[in-house]
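Note that one protein chain of the assembly has been removed; the remaining protein chains are unaltered in position.
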Amino acid sequence: MLLFVGKRLLRIVLSLIAVSIITFLLLQAAPGNFADISRIISGGAVTSDSGATAALQSRYGADVPLVQQYLKFMWGVLTLDMGPSYKYPSLDVEEIIAGAFPISAGLAILGTLLALVLAIPLGALAALRRNTALDHAPMFLITVLHALPSYLFGVMLVLIFAVGLGWLPTSGWDGPQNAILPVMALGLTAASVLARYVRSSMLEVLNEEYITAAHAKGGRPSTVVMRHALRNSLIPLVTFTGPMLATLMTGTVFIEWLFQVPGLGTYFADAARTRDMPLLMGTTLFFALIIMLTNLIVDLLYGFLDPRIRFGEGGWASWRRQRSKP
Amino acid sequence: MNRSGPVRQESGGLPKAEPEREAERGPLLEVRDLRVSFHHDGRTVRAVDGIGYSLGAGRALAIVGESGSGKTVSARSLLGLLPPGGVVESGSALFQGRDLLAMPAKELRSVRGNQVAMVFQNAMEALNPTVTLRRQLTEHLRWHGICGRREAEERAAQALSDVDIPEPKRRLGMYPFQLSGGMRQRALIAMAMVTRPKLLIADEPTTAVDVTVRRQLIDLLCRLKESGTAIIMITHDLGVAKALCDDVLVMYAGRQAEHGATADVVANPLHPYTAGLLRSSVEVGGADKPLRPIPGTPPDLSDLPPGCPFQPRCTHAEPDACSQPQPSRSPVPGREVACWLPEVGS
Partner (left out) sequence: MAEAAVEAVRAESQWRLAWRRFRTHQLALASLVLCVILVLVAILAPVLAPYHYAATDYEHVLAGYGESGHLFGTDQLGRDVLSRMIYSLRTAFLVAFTSQVAGLVLALAIGVPAGYLGGRFDQILMAGTDVMFAFPAYLFTIILVTVVGSSSWAVGLAIGVATFAVLTRLIRGQLIALKVRDFVEAGRAMGAGGVTIACRYILPNALGPILVTLAFGVPAAIITESGLALLGLGVAPPTPSWGGMISEGKDLMLASPHLLVPTTVLFGLTVLAFSWVGDGLRDAFDVSAR
């Protein structure tokens, strides 16, 4: 297993390098640079002569050869000193990331938990009461929810709960009440994806012979469902929840914007808009790292849950090969 | 009743039942006129159409037929394990005097897996791949309140060794995929026997295994039978029926074609379908005789001809006689057959 983890970590590092190169080159190709844009935005107050931008230009400016820029930045990544952001020159990129990531991650984790709490009973019930009202009605709602983007749903939530009913604030980040709507938006959207998987996974498991065999042994229906059916149908769920969590962490951009949450997504979007190179590179790499690490953890977790992976012939290697087949 | 501890005797370590007490109470299982239908998309199909038999302790009955003959459905209906859409239309199944088909669900559940156990065809599929053998072989002991965890584990280990699985304690900690095919099948039987059921229903237990394992399984089942367990063996293989079972019931298109002592039926089949089965079977027909499969295709249950369902494929068919309904007759004592032919004399 150590070999498996080792190889994966190596692949992660290589992928990160690839991602960084691609991002870097793309940004170089992007028209407009930070200085020009900030000048436009600030209406001329910030010029390319002012101290901060001058310092940055010397570090990243046009007169420094590309390769050197890139290597300098990558060195910064390795030493965790990525230098100040263009837009927030008083803060270093890694500080920004360290401050904002917990917020984004927190929302993502709470959202995922909400999604699990909703999706598992809903999906399982829909599977158990297949083709009845308990199946069709919730699944229809799920389908609608699934089609709508999280931010649109977020807007609807705000319109209903904040504007219409006035129960919750529309935005800001002062206390726990600000987190309710964002978590709901994230959680319900995620639930819509999970519920369908739970349902189809459960349906598959319920058709298996060992479920009939468990009934044949005289088990109560609830016991058979909980101890055999649910357990086995949730294992594949791990493969979805992991990447979903990662996506939520990185994709909370819109929710953060909508509710004005100072999370990492907001900074990323900002950086993209203002061509804030260091911040953009830093956050992109960080996102990619999170996604890949989450995938690795999910794979390991899956292995622990399914004994066939742990003990089976070929073990990790063969299963990995299986998973990557189209 | 005292269920604790194994009773070591010559019959391979399995506890002996008490045949005298059983005989007093009448047959262990008595099925009468069982009819099961499936409703799907507005159509109704009669999967089992009026079969009946009786079975005593320590006796084995084979229910034989092609796939789709209704043999599995008839067995599953006894335990309330029909798939969705399946309904028992009529009939009774008296197990120790109580009708399984009329029991409330809770009561049936207390019988299921306890006094009547079922062994499924494919061990790999009938065992939960993510659960240890220990759990799977002991959980129903606790469900039925038969014993506590520690004793359950003892019984499970004993059950495994009773079916000739070496190092039973070690195996308990394993997962199904870690056993060989033959061992898995035997573990399945152990799982059923751990509650010391009176009746064991085996659904094609020898179909998915190779010849050597088949031999072992048949021996094992014989031992079980000798120790007093009644067995219903569902199979399409007359050879297996012949090796193990005292009586045989041949089904075709959900109906009972023939019923009688195995030795008699095999030596002198009264129904043309039974004769056809014998001719197409290697083990029974004999290796020197040529195999002759039954002509035609298996029947479509939603589109049966009037009268005898075997008519289209029967070499002795006569349109007038065969289009009449064929109730089970008894041309010879102890034998039943649903065909006019033996009356006339073939």
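Each chain carries a letter (A and B) given by its place in the written order, and its residues are counted from 1.
FYI, a contact is a pair of C-beta atoms (placed from the backbone, for glycine too) under 8 Å apart; a residue touches a chain by one contact, two chains touch by 3 or more.
If you're wondering where the values come from, they're calculated on a predicted model, not measured in any experiment.
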item	value
Chains shown that the absent chain touches, full complex	A
Touch with the omitted chain, as defined above, among A:Leu134, A:Val155 or A:Val238	A:Val155
Interface with the undisplayed chain - residues on chain A	15, 18-19, 22-23, 26-27, 29-32, 143-144, 146-149, 151-152, 155-156, 158-159, 162-164, 170, 247, 250-251, 253-254, 257-258, 268-269, 272-273, 275, 280, 284, 287-288, 291-292, 326
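Rule of thumb we're sticking to: only the chains that are shown with their structure count from here on.
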item	value
Mean-CA-position distance for chain B and chain A (Å)	54
Touching residues (chain side chain A, partner chain B) in the complex	208-210, 212-220, 223, 227-228, 231-232, 235, 305-308, 311-312
In the complex with chain A, residue positions of chain B that touch it	79, 81, 109-114, 117-118, 120, 122, 125-131, 139-140, 143-144, 175, 177-178, 191
